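One protein chain is absent from this view; the other protein chains keep their places.
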Amino acid sequence: MSVETGPVSPDLERAAERAERRRGFRLGLPGFAYLVIFFAIPLVMVFVYSFATRSSTGKTLLQDWNLNSYRRLAESIVVQIAWRSLWLAVLATVICLILAYPFAYFIATRRPAIRNALLVLVMIPFWSNFLVRTYAWRVLLGSDGPVSQLTSLLGLGETRILFTPLAILIGLVYGFLPFMVLPLYAAIERIDWSLVEAARDLYASGWQAFRRVTLPLSRPGVVAGSILVFIPSLGAYVTPEILGGAKTTLLGSYIVQQFLAARNWPFGSALSFAVMAVMLAATLIYFREGGRTL
Amino acid sequence: MKPRTTIVILLVVLLMVVMSACGNSADTTTTGASAQTTTTAAEAMGCSAGQVDGDLNFYNWSDYIDPDLITAFQDQYGVTVTQDFYESNEEMLAKIQAGVHYDLIVPSDYMVGIMIDDGELMKLDKAALTNLGNLDPQFVNMPFDPTSDFSVPYQWGTTGLGVDLAVVGEDHPYSWGIIFDPAMNQGHQVSMLNDAREAMGAALKYLGYSLNSTSLDELQKAADLIKSAKDVIVTFDSDNYNDNLINGEVSISHGYNGNFFTAFDSADNPDQYEYFMPEEGGTVWVDNMAIPANVDHPCTALTFINFLLDAQNGAQLTNYNYYASPNAAAKEFIDPDILGDTAVYPDEETMKRLEFIEDTGDFEINYTDYFTQAKS
Partner (left out) sequence: MNSGTRPKGLVERLLAANSWIVYTFFYAPIFVLVFFSFNDNRNVGVWTHASLRWYGELAQSHDIIRSVRNSLIVATVATIVSTVIGTAAALSMERFRYRGQRTYDALLYLPIIIPDVTMAVMMLLFFVQAFGITNNLLGTRIELGLGSISLAHIAFDISFVAVVVRARLAEMDSSLEEAARDLYASRWQTFRKVTLPLIMPGVAGGALLALTMSLDDVVVTSFVTGPGSTTLPVYVFGLVKRGVTPLVNAVSTLMLVASMLLVAGSLFFQRRSRATGRGGGTVET
């Protein structure tokens, strides 16, 4: 608020506030309108479609509303697929965290000049096309690809990691590692090191100082990074399709299948909506724990 | 909070009402354009032979047409052909039902039946198809299109197994058992088609059932069989099955005969590979050219069909993709090695063991569901 000298009539002040509010509202209106039309309404449609019926030839009939699709969510095959996807996403997140934390810590503790160079080296893969980076592993992991040739040289024989869940895991970690590194780096870099110094002054060992001061202070970064890795991993489609060989069915592929091969749009909609609801819940819970927003 | 939730609920109800109203008018489809269709497809527009009305949007299986034929058509008629590809009939149907406009599609036999029933195909203007007489009578008026009003045969073939003789040995069993039987499948790496009807069909045939079975029990057994073979099945792939065999990724590959032969030809050692139809039988299929009801350029589409029905073009097609041609007049131009190959043109005895895939109506979705179950 600007500082004013002298009395101002309350009416004038209220009118000014109202004008401010209108201005803010109008500024945000294009975005709001766009998102309502092209996001909120489509979302509601998915919700509506999940209650529709599927004709015998796979057309969606917007009548005879029912809960069949949601009942199917409890089927053992769906639970199996969901569980597998969840497990893989958690693993990917944990591995990313283990790899990225020391890495981010290292960068954050370098001199500023070196820090920037190191960051640029992380940015380059980040800005590179995701599909291309995932495809690179397809080349590497084939039975006569470089990895297999390497293990042959070492006397371990030919290995084919391609088309296994391990390949998918590697692809997920590789694809999403930058999403873990960057928020972690941002959080660690922001830490007030005088606090750590104080801990050391109080006879804390290096490790104790880390565990009790640095780690908790970096939590917002851990939270943000985990979410940015967990969510795309859970709903991943491209990575399993390229590296998984259709043998391991995960949620992403299963949903797409419902819209293409199975042509069961009501069920596909129910699945999509359910997955989104789970992610939303996870995000909200995690945010409450972590405190800071993105 | 309260007024907001009320608004959201009202919005949802309103949306459902609006969509039901739109959905129930004329037809209960979700397609955009063909509002006037009910049970029969739209009438063909009057097109004369050789007439074109714009560029062609061609939706086809990948690697199914000789690029030289596309170029020849473009040059001869002065139009551009834009190609998009699909991996399975169901994928193509999903896009067509979503209202995407293509001028020409290539559905398989049973899919033609489904699309005719749903009113998604345009009736062909036979006046524009002057080369129709070139067809082998065996492929006219087939069960899925009794009046041959909606489709023209494109290529036909079989689905069997390609094997790497260096791995499975010259004297391997000629049976689906090399995938499914634990006594026969040890040490093999198998690729199966990522297609519910084909993969389930293979299992059903091995078990001695029809691949058009409408018994949930038989389907369950087939799904269990596939599941039990998961150790040897490396991948489900409808596109790379031939390449994966040639580059050693797999030693046994389930796929379509023509694609195998194309791949064998480009391998370092073609004699190392073999395609065969297992003794229990398998699928014989015929792919057809058809025009969607919401077509933009029907005349160009009809001209293209007629172009491919020409004897020499039909032969060029077979000489390129190694599939059998339904075009009797084309036989004199087809490479004699292909004509004489019983893997391309099976003999009478083998044909008896083969079945066409037929639409099972309401039961159809079970194939997809059981297959997904087997794959998980």
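Chains: A and B, in written order; residue numbering restarts at 1 for each.
FYI, contacts are C-beta pairs under 8 Å (C-beta built on N, C-alpha and C of every residue); 3 or more make two chains touch, one makes a residue touch a chain.
None of these values were measured; they are calculated from a predicted model.
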Legend entry - Residue in contact with the excluded chain [from B:Gly99, B:Gly169 or B:Pro270]: B:Gly99
Legend entry - Sole residue of A:Val8, A:Leu27, A:Leu156 or A:Leu215 that reaches the chain not shown, by the stated touch rule: A:Leu27
Inset, instruction - Write the list of chain B residues that the hidden chain touches. - result: 4, 19, 22, 30-33, 35, 57, 59, 62-63, 82-85, 87, 98-102, 239-240, 243, 246-247, 266, 296
Inset, instruction - Considering the whole complex rather than only what is displayed, give the residues of chain A touching the chain that is not shown. - result: 2-3, 20-25, 27-28, 30-32, 34-36, 38-43, 45-46, 49, 99-100, 102-103, 105-107, 109, 118, 120-125, 127-133, 135-140, 142, 144-146, 148-149, 174, 177, 193, 196-197, 200, 206, 209, 231-232, 234-235, 237-238, 241-242, 251-252, 255-256, 259, 265, 268-269, 272-273, 275-276, 279-280, 283, 294
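The rule we apply is simple: only the chains that are shown with their structure count from here on.
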Legend entry - Separation of mean Cα positions, chain B and chain A [Å, integer]: 37
Legend entry - Residue ranges of chain B touching chain A (in the complex, touch as defined): 11-12, 15-16, 19-20, 22-24, 28-30, 88, 90-91, 93-94, 97, 114, 117-118, 194, 196, 230, 233-237, 247-249, 361-362, 364-365, 368-369, 372-373, 375-376
Legend entry - Residue ranges of chain A in contact with chain B within the complex: 41, 44-45, 47-48, 54-63, 65, 77, 80-81, 84, 142-144, 160, 162-163, 245-247, 249, 254, 257, 259-264
